[in-house]
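There's a structure below that I have some questions on.
Omission of a single protein chain aside, the complex is shown with its protein chains in their original locations.
Our next item is chain A:
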Amino acid sequence: MSAVAEAPVAAATADARKAGDWLLVATAILLCIWVLLPIYLLIVNALSSPQEVTAFPKRFFPSFDVGSLAFFINFAGVARALWNSVLVATLTMVLSIGFGAPAGYALSRFDFPGKETFRFLVLMTRAFPLPLLALPLAVMFIRTGLDDTALGLALVHTTLALPFAVLITFSLFSGIPVELEEAAWTLGCTRLQAFRKVILPLALPGIAASAVFAFTISWNEVFAAAVLTIENRTLTAFLLQSLGESPLYLKFAGGAALVVPALIFIFAVRKYLFAMWGIANR
């Protein structure tokens, strides 16, 4: 008797599970389209001739007309700007981890007066809009000779990236049990050795993730880059100044020129990026 009663229930759960599966698949597909469609359109239009860009309906496969892209590559200063972008972003990455990771460690391991205020102040640096700060910054930079250098710009970008570096590494170190460190001390490690041999290997993927984050913050920043550099402009500042008012086909080509290097970079470091969501602690 009971078997008869259970059969429809089992069927209902199976149905529900099936529906759930469908929902999952549909959501996954939707999310993929959400992310991939703009990139697809960008690439297709970047690889089309100017006439095709304004034409409708669009072709599914581009005609692989590289005229617009070639224009970009030959546009005076693009290569240099690309190099500057990489340089500034790398410097930003190194500086923000160099300053941010020790700060995050201190916040998670030590109790000191003004700790909460410090955490708050770190976040406060993001409260002032850059256009407001750019003028006094530029004046100071011109006077000190930091003006128009990659290092100067990287310092500004570091200020932007630092709060994230501090907070990410803070939660990262907090997730590693202090007992591990204490065990190392009892076995004869100094504080520094314990950090280097026990904590650092565990935290490294997370640190790398926050470094990548700093890299992208620097890569995407426009205003400071546009004001503080002239000859050594970053690619983003260099292109965005002109792209906003360029014809459509060049906008697509420029967009692709901006997005593709960032995509390649993210793809190369994706392993570390995922660590930001806690894989590091396992």
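FYI, a contact is a pair of C-beta atoms (placed from the backbone, for glycine too) under 8 Å apart; a residue touches a chain by one contact, two chains touch by 3 or more; residues count from 1.
In this text, contacts and distances are computed from a predicted model.
For the chain that is left out, the UniProt protein name among "Spore germination protein YndE", "NADH-quinone oxidoreductase subunit F", "Xanthine dehydrogenase" or "Carbohydrate ABC transporter substrate-binding protein" is "Carbohydrate ABC transporter substrate-binding protein". Of the options A:Ala70, A:Ile142, A:Ala183 or A:Ile264, the residue whose C-beta touches the omitted chain is A:Ile142. Considering the whole complex, the residue from A:Pro50, A:Gly175 or A:Pro261 that touches the absent chain is A:Pro50. Listed residues A:Thr27, A:Thr125, A:Thr190 or A:Ser242: the one in touch with the omitted chain is A:Ser242. Although one chain is hidden here, its contacts on chain A can still be listed: residues 50-51, 54-56, 71-72, 75-76, 87, 90-91, 94, 131, 134-135, 138-139, 141-143, 147-151, 154, 204, 208, 223, 226-227, 230-232, 239, 241-248, 250, 254.
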